[in-house]
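In this view, the complex is presented without one of its protein chains, the others remaining in place.
Per-chain residue numbering starts at 1, and chain names A and B are given in the order in which the chains are listed.
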Amino acid sequence: MTRFLAGRLVRAVFILLVITVSNFFLIHAAPGDPAAVMAGESGDADPQFLEQLRERFGLDKPLYVQLGIYVSHVVRLDLGYSYRQQLPVLDLILERLPATLLLSLSAFAVSLGLGILAGAMAAARQGRLSDTLISLFALIFYATPLFWLALMAVLLFSIELGWLPGFGYETVGAGYAGFARALDIAKHLVLPAMTLGLFFMAVYVRMTRASMLEVSQMDFVKTAKAKGLRPRVIQRRHVLRNALLPVVTLAGLQAGQLVGGAVLIETVFAWPGIGRLMFEALSQRDYNLLLGVFVVSAAMVLLFNLITDVLYRFVDPRIRVAS
Amino acid sequence: MTEFWKRFSKHRGAVAGLVILFLIVLLAVLAPFLFPKSPWAMVQRPFLPPFENATYFLGTDTMGRDLASGLAHGAYVSLLVGLVSTVVSLLIGIPIGALAGYFGGIVDDVLMRFTELFQSVPSFALAVVLVAIFQPSITSIVVAIAIVSWPPVARLLRGEVMSLKSRDFVDAAVLSGQRSFTIIWRQILPNTLSPIIVLASMMVAAAILVESALSFMGLGDANVMSWGYIIGAGRTVIRQAWWVSFFPGVAILLTVLALNLVGEGLNDALNPRLSRKGRQA
């Protein structure tokens, strides 16, 4: 186990490093630079102004020198300063990360929980109306553009019905604390988490259903039936448990991807997470901040993958994880 | 072939999907004849609601452009973006997966690490960054979608090739002295066609979704009217003119739905054995 973990960690660090370097070049290929953006916004500029900015950001040095400086900082876990906001990148990211994690993890939990439940129900009632309905809805959610669903949800639940806040993380200036604040945040969380979760839920419904149907064809299930176990017990103990393996694997892989979907959802719902931070950094050419977000989100993806691998190893010892 | 149809048509949803898809393709192809005017032409008053004017039955958008014309011309663009980006990602994913699966060992290791690189960055975020950096145009959008969607192809191919490699007909080819590339090209790849087709149909659907999401973020090509572009342009007026973003939204929903249903049907028809893998990807 230790060796397995160590191997995985070395690999993850290597991948992170390659990602850092390639994204560094990618970002610098974009037209314009942060100094030009800031000059553009100020409505006035002269060469001295631009020079000052570039010097301050270290953009006057050759690209390879800039890369060397950046990498040497990153290996010491220093993500540098945001050009624009003059704050450490790590602070900015850590300030936003909890919001994204809260959003992604609740979306993840909702989609996985409901997905498996609905998928299992559909499989158990294969061919009946409820199965068709569940499958149909799953397919529709799967095919609906996320942002579209988000817009419709805001229109319906916060404007027409006024049940839930349509944007933001919490009620600003309300002065809530403790439980009241948690409740307030939870209310704000409902719409974005549901919207983000629905797409993934659709994926899990379809997978669970397919996987369960497949497992129920297997020999050991037939054996269980022959032994005269009740169908419900067979479904729960034998079929579901085994059918969940591929679902959990996929879920683990997708947990990281939720951050990608969060870019869209965070924009629509004004959710102050790192997805939005990334998009802003991108359009402002805030290289350090953008790279920082990439490094952190890639690290998260790798971490989730690692956790999935480890879980897998525990759940099903027959599987050789190292392969 | 008849056997194929028999199995395909057993999946009723797949048949429905095929019909819808056919209609959409027809619309795309006939767009220049049905709506000879440019979809950008401002033809009526802005914000004309649907079903009020017989000529412009779906209404007009913020600038008085015919929405029906936009939808028809947009069908062509959206399908094209979906198809081309899928072809490009197959062109990247198939060789990588095939080489990794066939040669194994260090080649496999290197190629899979490479694939992992792309999977370690949230894919939509990567697409956003790529389009923004290379500036939004239909080419950069297609390339970005292809770049973020090839890894599953490579993984699928690798698995397929690994299992095919140990089959008798491959051994026979090796013994007869054929070169590795010939074996991959002649013996192995043709046998991986069915799962690829199934995966590809779903990828076209996913690409259409990604394109619309990019447009929504303001990263669409301003010279071609795709469905995503219409929604992106219509979202700021969604309260005054729901129809501008509603109809293209429905069009995307139907197309993606149809493609997925067809994909499932193909899966059942082409290779029942592989149904599980097809769905995972």
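We adopt the following convention: a residue touches a chain if its C-beta (ideal position, glycine included) is under 8 Å from a C-beta of that chain, and two chains touch if they have at least 3 such contacts.
We adopt the following convention: contacts and distances are computed from a predicted model.
Its UniProt record calls the unshown chain "Peptide/nickel transport system substrate-binding protein", which is the correct pick from "Peptidase M48-like protein", "CoA transferase", "Peptide/nickel transport system substrate-binding protein" or "Electron transfer flavoprotein subunit alpha".
Contact with the omitted chain, checked across A:L92, A:I134, A:L149 or A:V239, is made by A:L92. Residue-wise, the contact with the chain that is not shown comes from A:V154, picked out of A:V154, A:M201 or A:A262.
If you put the hidden chain back, the residue from A:S22, A:S72 or A:S283 that touches it is A:S283. Residue-level contact of chain A with the missing chain is found at 30-34, 36-50, 52, 56, 84-86, 92, 95-96, 99, 151, 154, 158-159, 162, 165-169, 171-173, 267-270, 272-273, 276-277, 280, 283-285.
Counting the whole complex, the residues of chain B in touch with the unshown chain are 40-42, 46, 62-64, 132, 135-137, 218-223, 233, 235-240.
What we mean here is this: only the chains that are shown with their structure count from here on.
Contact residues of chain A toward chain B in the complex are 11, 14-16, 18-19, 22-23, 26-27, 29-31, 139-140, 142-148, 151, 155, 206-207, 210-211, 214, 246, 250, 253, 256-261, 263-264, 267, 275, 278-279, 282-283, 290, 294, 297-298, 301-302, 305. Across the complex, chain A is touched by residues 13, 113, 116-117, 119-126, 128-130, 132-135, 205, 209, 212-213, 216-217, 228, 231, 235, 238-239, 245, 249, 252-254, 256-257, 260-261, 275-276, 279-280 of chain B.
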